[in-house]
Structure formats: C-alpha cells, structure tokens
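The complex is shown incomplete by one protein chain, all other protein chains being positioned as in the whole.
Order as written gives the chain letters A and B; numbering starts at 1 within each chain.
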Amino acid sequence: MPMKDPADIIDAVLSRHRDDPTRLLQILRETQEELGWLSRKTLAFIARGTRQPLARVEGVASFYSFFHTRPMGRYRVLWSDNITDRMLGSARLMKEMCQKLWLEPGHVSEDGLVSVATTSCTGMCDQGPALLVNYNAIPRLTSQRVAQIVELIRTETPISAWPGEFFQVDDNIRRRDILLANRLNRGDALRTAIVRSPTVQAESSANERTWQDSNLASAPGPLLTLEEIKRANLRGRGGAGFATGTKWEACRNAAGSGPESAHCVICNADEGEPGTFKDRVLLTTQADLVFEGMTIAAYVVGARLGMVYLRGEYRYLRDHLEKILTRRRSEHLLGHNILNQAGFDFDIEIHFGAGAYICGEESALIESLEGKRGVPRNRPPFPVTHGYLGQPTIVNNVETLAAAALIAANGGDWFRSIGTEKSAGSKILSVSGDCERPGIYEYPFGVNVAEVLSDCGAIPAKTQAVQISGPSGVCIASDEFQRRIGFEDLATAGAFMVFNNERDMFEVARNFSHFFAHESCGFCTPCRVGTTLLKNCMDKIEAGHGSEYDINEIFKINHLLQTASHCGLGHTACNPMFDTLQKFRPAYQRRFKSLAFEPAFDLDLALSQARQMTGRDDADAHLKNTMEVKE
Amino acid sequence: MSQKIKVATTSLAGCFGCHMSFLDIDERLLELLELIEFDRSPLTDIKHCGPCDLGIIEGGVCNAENVHVLREFRQNCKILVAVGACAINGGLPAQRNHLDLRDVLEEVYQTEPGLTHGGIPNDPELPLPLNKVHPIHEVVKIDYFLPGCPPPADAIWKFVTDLLAGRTPTLGHGLIHYD
Partner (left out) sequence: MSTNTSPTFLIDGEEISFQPGQTIIQAALAAEKYIPHLCFHPEFKPHGSCKLCTVKINGRPAAACTTQAQAGLNVESDIPEIKDKRRTLVQMLLVEGNHFCPSCEKSGNCMLQALGYDLGVMSPHFAQIFPVRPVDASHPDILLDFNRCILCELCVRASSEVDKKYVFALAGRGINKHLIVNAESGRLADTNFSPTDKAAQVCPVGVILPKRVGFAVPIGKRKYDLKPISDISSRPALPSGGEGSTGQLASGGSLESAK
C-alpha cells in the first residue's frame, strides 16, 4: 500500500475546513485520525495553513486530552476511570490487559503498536467497565473481552474489522416520562410554533430586509413561543438551572455586532460530569426532538447557525446524527426557508470535543468551538450578548432543548403542571453503581431518592450513599434518602451513583479528587494548584501517611477554592472531600497512623534510589515514616 | 526570672550561614545570654539535645541523618523554628531536585574522571541521601518560619526578642527577606 504524504493529508484536512482557524479542533482531530499523533512539524504545517502562530496551535493541541503531541501507539486504549468503572473492576482488567501486552500503563509499547492509559468517565457507567480504543467506545468489559481485544491488537486487526458487538452501546431506558415517551412526529413542535402566529410570518418578511430583523422587533410567532417557554418555567438541565426563557429572551434582544449579526444556538452535548450519560441516550433515541428544540430556539432568537458540541467520547454517534440531520434537511425542517417560512434559515453542524471536561462550561465551550484552549471567559459579558465569535449565543443542554421542543408543541401550562412548583417538567437520571438495574430513569421533578433507589433495585438498607449530580454535586448519606430531586432541594445534571455499605467512601472521594486535578484548565491559581494539592493530600492519606493535619489542609484549600476560583470547576472541586469528611469521616481516620502530623512524603521510599545505588539494606538504610512519640 | 530559656540550634543541609548571621547580632549576644542558655548547638558542641524551650533549625533535609536530627529536635523542643531559605523551601541543596539521584551519584562517583576511585560509597556509617531535598516542614511540624538567605541579624534579633517577650514574632518591611 503506497504511503500518503503527510503534507497531502494535512492539506486535504485544511481545505475541507477552508483553512479556518476557528475550526482548529476539528482540523487537529481529523489530522490525528490519519497520522496517529501531532508532531510539532505537523502542527507547524497546520499553523501555516490556518495563518496562526505555531505556539498557539501547540497550545490548543496540548490542552485537550485526546490530542497527542507525542507519538502514541497505533492502538490507543483509554480506560474509563470513573469510580463506577473501578467498582466494576476496571483497574484489575486494565492490569490484565497491560500484563498480556507486556506494557506499563501510560507508556507506548516499544514497537509503537499500542498504548494503554486511563481517561475521565466516558459516560458508559451503566454498562461498565468501559474503554475507548482509538476513540471508539467498548462497554461491558470482562476478562474474556480483554483477552479478545489484546489478540485483535496483537494481530493488528483494523478496528473496522473488530466484531460489531464489541461496540454495541445499550440505551437501558428503565423509566419513561414526558420526554422519553413523547409521541411527537418530526416537525410537530415547529409547526405548532409557527401556527401560533398564522398570518404574520409571510407579510413581515416581504417588507423587511431579513427575517431576522423582523424577528428582533416583534414577530408574534417567535414571541409567543418564547412566552410558552417562560410560562413553562423551564430551567436548564445541565445542573445550574438557569431559566431558559430568560436566557433566550436576553439573546433575542441582543443586537449582535458587525454588519452580519448572526445569533447562534449551541447544544451543549459535552456531558463530561462523571456518572452522567443521559445526553448520550437522548441523542441516540431522541435526536430529532433535540434538533427540533434547537430549531425552535433559533426561531425564537433569530439564529441561522446551530452547533452541537459533542464530547469526543461519543464520536460513534456521528453517523447516526448526521443521518438524522440530512433527513431533517430533506423534510425542510432545517436549511433554507424552513417549513416554507420565508427567511427562516437555520442549520446545525456537529463539532467534536477532544477530552476536556471544562468545555462543558458554556464560555469554555464557546472558546473551544472557536478553535481555542477551553478556558472559561471572564463574565460579564455573557454568551447571550457576546458568545460565539462575539455574537449573541444561547448554550443549552441537550435535555433542555428536548424539553423546549415539547413545550413548543404542548404549551407552557401543560409543562408546568408536571413536576413541582419551582421545578417544572421531568428530569432524566443516569443511574449507576450498586443497583440491580442501572440505566436511564425519567421522573417528574420531586421524586425522592428512596423511590429511585427502590426502582433501580438498590436496597436502601444496604446503601450508604448516593452521589447526586456527579463529583461536583452532592454526596448524600442514608439518612437523607427522603430528599427530593429538584431545584428546591437536590439540583442535578442527572448523575445518580449508588454506593452500597461495602464501598469505601474515601476511595470515592479520592477518585473524584484525581478527576478534578486532571480536568482543571489551569487558568486560575487556586484551581490549578489547589486541585493538585488536594489530590496529593488524598493520595497521602491513602498511602497511610495522613493525619488530622491533612484534613485541616483539605478544609483550608476548600475554602480558598470556593471563594477565589474562576469558575464552577474550582468552586465545586472540593465538594467530594467536604461531603465525605462531614458524613464519612471514619473512612479517612482509619487510615491514620498518627493523629497530629505525618511527613509530606514517604520517608523510607525517599531512600529507595540511594539503597539501590549503594546496595545497602541495613537498618540505617531505612527510615520510619511515623515519628516515635517520646514518653 | 527563675530560669534561663534553653535553646538548641543545628544546621542540616545548610551552609552555617544562618548561624553566622545569628552571630552577627554582635554585642546583643551578651544581652541575649542573660536570658538564654544553649543546649545542643555548633556553638556548644553538645552532641544531643536535652529538653529545650526553643529549637532553631538551619538547612533542609537531604539525607537520613538530617531526618534523625530533626526528629530529635522536634521531640525535645517545645517550639521549633525553621530559619533560612534551605530550611523553608530546600534552598540551594534542593536545586538538585530536577535531577534523578541515581544520575547524580553515577556522575559523581562513577563517570566523572578523578572521582571514580571506589565507586558509590556504601559504608553504613554514611547517611544515605534522599531522592529529593525537602524543606523541614515536610518532615516534622514547624511552629515558626524565619526566611532569608540568611535572615538578617536584625531579623533574628527581632524574632528572638519578640518570642522571649511572649509576643507573636512580627517582622516589618526590610526584615522579611527571601534572598
């Protein structure tokens, strides 16, 4: 097989993206797919093509976990390292894989064939342990499956020729409510929205310069739909719970900048919060509803441009989603003059993330879409006025947009009648951990934790804790199981991780501390350094070198992170330690050998290199870590 | 005052510069000696520490012996003070920390011509070096820190006299120095 010239490959990628620097992430991803990794030479080529400084391109490439600026194995295996994967034995299986491949985790085999490492939660918690091989998800791993994978790698079988069942991802929908059980046909919501103002659309566009102009003034259709969204009291499903109608209205009223003002609708499908996988299932089973929600949003705010920011871990959904987009275009639900409304132009493009949890934060997501490092912006201004390329932009979670489509079809009063007073509608929970039936559960807001536990087959008496809304959320203990899912009490992005009485809650918190240290963007001092100090503290306690001093340190760092961090990642990074220290402190204390103080590092281990070099192993060649207390 | 304050001092991985700076308080030493007496210290040549009120540590922790001495001080001194850059952040000796200790030992005892006589010394009398050099607060709890390379004599004087007077030691501008 003749080798293609790398320069030709990069050229082809660049021209596919019109040398557009804002498309840098997609350019890097597609280049890496062909070349395996991104050498500085490759980056320099891309920098010249996109007319950017090399260092800036390198800065972007090195920000994202899924881009490699060093050679990687031709098979890149990344094990999902969420606590739920670990509870299902991922660490042992990964070790097995490494042993079979004669490989150290994190290293590339000498022949360049394979590398094995871990990555943050890949969103397969209900069917773990899971891994990514060259960014294709493989769930439900067992020793046998690991052996099969090793064999396929050894024989250098192309991934396209691996058994399809390996890559089968299940939906595991266990309970449906208004969203998952909806019976809308494609376009129903849009048609209802347009019919709300039967007369105005056609005449206004004839006289106005563009449909968007008329929309900004007072076109009744969009305004009436906005009223329904507001009446519905729809709040963001990504966790923060901001009022969707308020967001849309602010964006709609923002003028935008430049001669070609272009409002923008972004669907946040970066679903990176460990333990969350409901957006994956929504995009698998309800993609039309989500895209319809985006189109409704575009109709309301007057946007032409729609983008889905899909996490790189869900790359396998691409063909499925593109197929649905194509069908919607052919049915005039996307594209030019949607549903024959003159000037109603809107289309949707899918962008892929590349392994950066922080890009779930809306302003970091926008930076990433612009081809930059995913660093949260200073706010104000907010995206609704200055978002993608400085234009008014709404960023909504997948589930929020699906709910918006339902509201457009069925009305705000209907939606508001479901759920509780402050939490209208339903919430989709991603249930994983110690239960019989992990998967997707949709409930009207207000359901209590005990009911979810009983539905998913977890025995409340044998359950010690549930982590609500992932590591950045809240850990509740068994005496809190009457608490309710909803903005009044337990606001959540959907993660619901169950821990039985056998689980070590310290290890849960330690796993989360590693997650935050790995995912901190590094922009602000408290989060960049603080998350690593926290991780080190937890590792120190784990190694049996902790003391009450270290607990005080955790509280001290927590206080700083909560008050001085730049964004939500830092604000919440200490939550797992804080909650488990409040509720499960013995899990920490039983690891202590002394109460007051223990050295910051392992003293005896610190003599290991000298012992090795001198061959000594006498008593004086060792140190006790804990100081003897003098009587 | 019934009894003099007992003070012990030592230099771990340091250069004795902080001790020199201590001596630079000059004639105020006499005033000080009215109030304190030295236990283990390079000034007295007492080899082991008895119960003391105040321990003053210069230098970081670079080998096993440093750990033992530091612990002896912690066990015997009610208040332990880290004095100088090396005690506080590892200082000059810690500038080897970006190197692998194995490479350092090989370079010094095996590769470098002229030094390669007996290979890497393995006499049990010699303390083994740690993989990295650490500040002393990473090994034992430290009560006070007095930075500087070395801290100026006036800073040492201010610190000690504040402490002897029962005040929380406080340095003003010009007395806190990291260099």
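One rule holds for everything that comes next: contacts are C-beta pairs under 8 Å (C-beta built on N, C-alpha and C of every residue); 3 or more make two chains touch, one makes a residue touch a chain.
Not measured: the values here are computed from a predicted model.
Trainee: Going by the touch rule at the top, give the shown chains the omitted chain contacts.
Mentor: The chain that is not shown is in contact with A, B.
Trainee: So one chain is hidden, and I want to know which residue out of B:I88, B:L101 or B:V140 touches that hidden chain in the complete assembly.
Mentor: In the full complex, the listed residue that touches the missing chain is B:I88.
Trainee: Can you tell me which of A:T525, A:Q582 or A:Q612 touches the chain that was removed from the display?
Mentor: With A:T525, A:Q582 or A:Q612 as choices, the missing chain is touched by A:T525.
Trainee: Looking at A:N536, A:Q589, A:S608 or A:T626, which residue reaches the missing chain?
Mentor: Residue touching the chain left out of view: A:N536.
Trainee: Any idea which of A:Q168, A:N378 or A:Q612 touches the chain not displayed?
Mentor: Checking each option in A:Q168, A:N378 or A:Q612, the one touching the absent chain turns out to be A:N378.
Trainee: State which residues belonging to chain A touch the missing partner chain.
Mentor: 40-41, 44, 53-56, 58-59, 62-65, 356, 373, 378, 517-526, 528-533, 536, 553, 556-557, 559-560, 563-566, 600-601
Trainee: Applying the definition given at the start, please give the residues of chain B touching the unseen chain.
Mentor: Residues touching the hidden chain, for chain B, are 5, 53-54, 78-79, 82, 85, 88-92, 94-95, 97-98, 132, 134-135, 137-138, 142-147, 149, 158-159, 163-164, 166-179.
Keep this in mind: only the chains that are shown with their structure count from here on.
Trainee: Quick one: report the Å distance separating chain A from chain B, using the average Cα coordinate of each chain.
Mentor: 49
Trainee: So in the complex, the part of chain B that touches chain A is made up of which residues?
Mentor: 64, 67, 71, 74-76, 100-102, 105-106, 120-122, 124, 127-132, 134, 137-141
Trainee: In their complex, what parts of chain A are in touch with chain B?
Mentor: Answer in residue numbers: 549, 596-597, 599-601, 603, 605-616, 618, 620-621, 623, 627, 629-630.
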